[in-house]
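Okay, so here's the structure we're looking at.
Rather than the whole complex, this shows some of its chains in their spots.
We call the chains A, B and C, going by the order they appear; numbering starts again at 1 in every chain.
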Amino acid sequence: MMISTNFRLSRIVQYTWKTDLVITLSCVAAYFIDKHLLVKHFVLPAIVPTVLGSAIAFFIGFNNNQAYDRWWEARKIWGALVNDSRSWARNVLSYVNAGDGNHDVKTTQKIMICRHLAFIYALKSALRPQNDNTFRKFLSPEEHEKVIAHSNVHNAILVLQSQSLQQLSEQNAIDGFRFLELNQMLVNFTDSMGQAERIKNTVFPTIYIFFTRVFIWLFTILFTIVCAHEIGAWSILMGAVVGFVFHITHYNGITLINPFSTLTTSISLNQICRTIEINLLEMLGEEEIPQPVKPINNEYIM
Amino acid sequence: MMISTNFRLSRIVQYTWKTDLVITLSCVAAYFIDKHLLVKHFVLPAIVPTVLGSAIAFFIGFNNNQAYDRWWEARKIWGALVNDSRSWARNVLSYVNAGDGNHDVKTTQKIMICRHLAFIYALKSALRPQNDNTFRKFLSPEEHEKVIAHSNVHNAILVLQSQSLQQLSEQNAIDGFRFLELNQMLVNFTDSMGQAERIKNTVFPTIYIFFTRVFIWLFTILFTIVCAHEIGAWSILMGAVVGFVFHITHYNGITLINPFSTLTTSISLNQICRTIEINLLEMLGEEEIPQPVKPINNEYIM
Amino acid sequence: MMISTNFRLSRIVQYTWKTDLVITLSCVAAYFIDKHLLVKHFVLPAIVPTVLGSAIAFFIGFNNNQAYDRWWEARKIWGALVNDSRSWARNVLSYVNAGDGNHDVKTTQKIMICRHLAFIYALKSALRPQNDNTFRKFLSPEEHEKVIAHSNVHNAILVLQSQSLQQLSEQNAIDGFRFLELNQMLVNFTDSMGQAERIKNTVFPTIYIFFTRVFIWLFTILFTIVCAHEIGAWSILMGAVVGFVFHITHYNGITLINPFSTLTTSISLNQICRTIEINLLEMLGEEEIPQPVKPINNEYIM
């Protein structure tokens, strides 16, 4: 997640230099083709890029809307995970008691809350491109062995949780009503987890992105040719400027389309997971609480 | 679902050659009609295609928005099926016990989970144009006989599930609270199944698509005629280019309108069903787990 | 619901001939007024219709978005009725047993499911402009007498259903948990019924439609006048063409605004009700199952 509101020029160039180059070269080519070839045959009427321009602006707007919606939906899913994690911990701490079992209530509670942190970190690891073994430290070796064989580790952890619930219920450590509430949280976790996987695994229709790019490039060339008749080589500058405006706007949308990647605009999963960890450990009364995740270069948070 | 971000030119031509031809021929015709007929009478003012162009761009945008929403809604419905399938399996495995019945718990659980896989595959078969009998292998012959006579096989499977629930409940293998949770999942399956059928069976208002096509074609012709006065035969090229941009954008929307068809842009039901199958079989502790569905030509997944 | 993707020209003319005429006559009038009156005083600048054109395109787009949303919302409501009807029947069949009452379980179940079909058909009859007494055949004479006096027959049927639930509960034929599930369905039916009535009874803000029509007409006239100076009488053709594009697009939206009317674009309530009937009768194990509703002329389904 970007937090800085000012961009250094270097950063902008760093992000977009490839397309900048393609656009600039296309404009240069368009200018020379027009000057040496087309001009003898015809003068491109201004209506061509005008009509294309407003149509393409509209299609870019469509892409950006959908991209932003994906990004915001991803953020909401992780927001729901934060909320339900707190409710899970609160419910476990307040509603699980000794029952007629001979277990230590505090230990049971701690196991169930730490196991939930393992679930959170395992889910993060599955969503992000690189692997991350943080979740191991919240599991006992036995638990770890049980879940590691599964292709979907975070789902396997939820099975452990519901087995614990069943056990607590059989020991009368929770009654039916508390069982309902705690199990509802497991259902919610399953939903949030599946929703996040849906966004990660569903590729945004690639034809939209592909053709929008082609159309921007086409528009830039036609625009340059139209300007070339009136302002000569300066048309290269104008074509490039207009091309940049369209391309950068489209690019801004694209950076939001995969919210679980590791771009600087991605959802700050590290930060959110840490927030959950801090909240839950504080609720458990632990003494060693980790620090919140720090921004990188005051520019963005991962 | 398309996964490749680059299209081969051949593929683009393969998809759109019919319309490409119609557009090109219309432009050619428009040019000659203008040259030999209209030019003697009047010169079409540029305002005609300009006004039409931005209006039609807007209407295409409207179509595309609705098409994308249908597609994304369809994807969400199947996402919900994934989530609820996992919750169903987890609940069946953790909460169904022996009770005072004389059934084998493991067997009962396996039957209820496999029957759910049959539901999933039967639903897929009903949504996709071609039939698919995969669901049979997850049903016993008796079960199969009971459901096959129904016009809505997947619905009939859900009836079997709730009869099992009732039986388990009568044997005290699940209590009222667990009954609530398990039955809620059956209600959710009914909802998702009906929602998917709604999208499949509700034809997107055909007048929108029909008239948008007519208007694009009309616009292309008028645009060509306007250009013809300034650039002669080159207007055919310009008319075709602008016509392609509008038509392809409209076409991109259309490919998303029926998300359960078997276009390369359709929802990848094969892949999703297989994911559910893998997850549930792993949770059951089965040894033979099928492979995930592979992309076809690294281009798309069905 | 339209199902044919091709429109015969005759159908288009049949739908729109009145407005076609008004638009054409307005264009003719505009041409003559300009030629004989205005031309002596001033030449209308092209900027007037240009600015109006893109503004009006935007406002039409707004109308169409809201119209489509009403239509889709209406379809979703009836989709929810389909889903909940199936869940209702499944729950009644699986969860209602003998209890300590001396009723015949099968008969009780059949009564409750047929009564639900009466609810569905009574609701349809209330939403559509014409009355329809199909619901009578699913009620006993006593039931019919009880509900017919009510101004809201479908609501009265739901009261009968909840009285049956209460009775079954008092006879221990269902326990509290099953009562919860079945009553939840009655609440859902109440919600869907009220939502459908809301859409039927809430007139889409008429000022939007009125003024959009006035503005399209105004725009067409101004557009014709502008063209008249350049292309003479041909401006009538151009004015009419552009006027048609705007008007038909607006008209397409209007046909979706009242989704429970009996236009060919309306929600196909006959078909949906029949689907519910078929599903429920099959679940009951009835032998006489009616046929699905057939399309009319392969053009649309009611």
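Quick note on the criterion: a residue touches a chain if its C-beta (ideal position, glycine included) is under 8 Å from a C-beta of that chain, and two chains touch if they have at least 3 such contacts.
Since this is a predicted model, take the numbers as computed values, not measurements.
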Note = With 3 of the identical chains shown in place, the whole complex in this structure file contains a total number of copies equal to 5
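Heads up, the rule we're going with is that only the chains that are shown with their structure count from here on.
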Task = With chains as vertices and touches as edges, which is it: line, ring, star, complete or other?
result = line
Request  = Going by C-alpha centroids, which chain is farthest from chain A? Tell me that one.
outcome  = C
Inquiry  = Rounded to a multiple of 5, how large is the rotation, in degrees, that superposes the C-alpha trace of chain A on chain C?
reply    = 145
Note = Between chain B and chain C, the Cα-mean centres are separated in Å by 23
Task = Calculate how many whole Å lie between the centre of chain A and the centre of chain C, each centre taken as the average of the chain's C-alpha atoms.
result = 38
Message = Two or more other chains touching the same residue: where does that happen in chain B?
response = 50, 54, 58, 61, 65, 176-177, 180
Ask   = Which bits of chain C are touching chain B when the two form their complex?
value = 1-7, 46, 49-50, 53-54, 57-58, 60-61, 64-65, 68, 71, 75-76, 79-80, 82-84, 86-87, 90-91, 93-95, 97, 175-178, 180-181, 223, 226-227, 230-232, 234, 238, 241-242, 245-246, 248-249, 252, 255-256, 265, 278-279, 282-283, 289
Ask   = Which residues, counting only chain B, touch chain C once they are in their complex?
value = 41-45, 47-48, 50-52, 54-56, 58-59, 61-62, 65-66, 150-152, 155-156, 158-159, 162-163, 165-166, 176-177, 179-180, 183, 186-187, 190-191, 193-195, 197-198, 202-203, 205-211, 215, 218, 222
